[in-house]
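Left out: one protein chain. Kept in place: all the others.
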Amino acid sequence: MAEVIFFIAAIGAVAGAVGTVALRNPFYCVLALVCHLLALAALFLLLRAEFVAAAQVVVYAGAVMVLYVFVVAYVGGADEPLTGSTGSPLRLASLLFALALFVELTIALVGTSLAALDSDGSPYKAGFGTPAQVGELFLTKFLVAFELASLLLLIAAVGAVILARRRAGLTEPHEISVADVLRRPNITAGSGAPETMIEAGGPPQR
Amino acid sequence: MHLTWYLIVSALIFCIGAGGVLTRRNPLVILLCIELMLNAANLALVGFSRVHGNMDGQIFALIVMVVAACEVAIGLGLIVALFRRRLPIDVDELRELQG
Partner (left out) sequence: MSLQTFGWLVLAFPLAGAVLIGLTFKLGGRIHGLVGTLAIALSFASAIGAFVKLQDLPHESRQVVAVGWRYAVTSGLDAKVSILLDPLSVFMMLVVSGVSMLIHLYSVAYMGGDRGYSRFFAYLNFFVFSMLLLVEAANFVLLIVGWAFVGAASYFLISFWYRRTTATAAGIKAFVINVAGDVGLVLGTFFIFKHSGSLDFLTTFGSVQDKFTHNDGDLVAGCVLLLVGAFAKSAQVPLHTWLPDAMEGPTPVSALIHAATMVTAGVYLIARMHPLFEQAPTAADVGAIIGCLTLLIAATIGLVVTDLKRVIAYSTMSQIGYMVMGVSSAAYAAGMFHLMTHAFFKALLFMAAGSVIAAMAGIQDLDRMRGFRRAMPFTFGCMIVGGLALSGFPPFSGFFSKDEIIALLLARGDWHIVLGVLGYVGSLLTAIYTFRMIFRAFYGEPNEEARELEHGHLHHAEHPTNPMTGEIEDTDVGFPGPEHHIAEWELPMKLAMGALAVLAIVGGVVQIPKVTDALHTFLEPSFADSHIYATLEPSGTLTWIGLIIGAAISATGIFIAYTLYVRRPAVPAALRSRFAPLHRVFVNKWYFDEGIDLLFVRPGGWLGRFAATTFERVVVQGALVGGSTGLVGLASAAVRRIQTGYLRYYAALLLLGITSLGAYFLVSA
């Protein structure tokens, strides 16, 4: 029974992954990832990590992905054309790299003699994976990590607000951003050789 | 189930995510693929935690989730900022840091 569920969940996860990567419309990619996450939660349950599975569904699929959906809706996901300015050589090379990595990892896994990999694992202890145990560990052994994680969340929240806010002042018409200046050719029409990068219109081309 | 299966699945998802990072041009999708890779790592962690009977792996996986959430927040904030400034949402166009 466990094997069946495993295979279904595994196939679902892989399918979700492939969908995320291959689908053209970003919105569809987000939805594919949600599927992937739910499948992964099932895999977690199989591995007796109940709390992690719940967190996966509630936090990851529930909150993070909802955030993604909002942003995709705001930014707008235009269908991406298949070929880009980098061309297919890079595409091909990337796929090859990924494939190489997978092959390597498989060799590592299958070819090693890690004793634990062949066994069924340690016997199941009561309370393994329960929220009680997770909480206890968080507050005793991994207290520092816990606190730092909360600090990190604070920083991320503040950072996101700062990054995404409407900056007052820069949208004034007479103020220019450095990016615009660099894009504009001959901004300071001086005589002679350009002395600064602004004059030259960018870094020197070698 | 043998742990090996879980790990192979994890490796597969990781490599698919890596391929996606390298191939896609929309930064949103690239972030999604990074999420894939993180999830693959989570799966491996939880798998090993089950094998050793040690809860540490699960705790690690939870922390990874927290980090992933933070990173997503920042990344999406960046993309929103890009969108606001009417810059193209295409990593191939955004290459000011060249040379």
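Order of writing sets the labels: A and B. Residues in every chain begin at 1.
Note that in this section a residue touches a chain if its C-beta (ideal position, glycine included) is under 8 Å from a C-beta of that chain, and two chains touch if they have at least 3 such contacts.
Computed from a predicted structure; not experimentally measured.
Only one of B:Val9, B:Leu22 or B:Ile74 touches the absent chain when the whole complex is considered: B:Leu22.
Of the listed positions A:Cys35, A:Ala54 or A:Leu105, the one in contact with the omitted chain in the full complex is A:Leu105.
Touching residues on subunit A toward the chain that is not drawn are 86, 90, 93-94, 97-98, 100-101, 104-105, 107-108, 112, 206. On the side of subunit B, touch with the chain left out of the figure occurs at residues 18, 21-25, 27, 30, 91-92, 94-99.
Keep this in mind: only the chains that are shown with their structure count from here on.
On the side of subunit A, the complex with subunit B involves touching residues 2-3, 6, 10, 13-14, 17-18, 20-21, 26, 29-30, 33, 36-37, 40, 43-44, 46-49, 51-52, 55-56, 59-60, 63-64, 67-68, 71-72, 74-75, 77, 80, 84-86, 90-91, 94-95, 97-99, 101-102, 105-106, 109-110, 116-125, 128-129, 133-134, 137-138, 141-142, 145, 149, 152-153, 155-157, 159-164, 166, 177, 179, 182, 203, 205-206. Per the touch definition, subunit B reaches subunit A in the complex via residues 1-9, 11-20, 22-26, 28-29, 32-33, 35-36, 39, 42-43, 46-53, 55-56, 58-59, 61-63, 65-74, 76-81, 83-85, 87, 89-90, 92-93, 96, 99.
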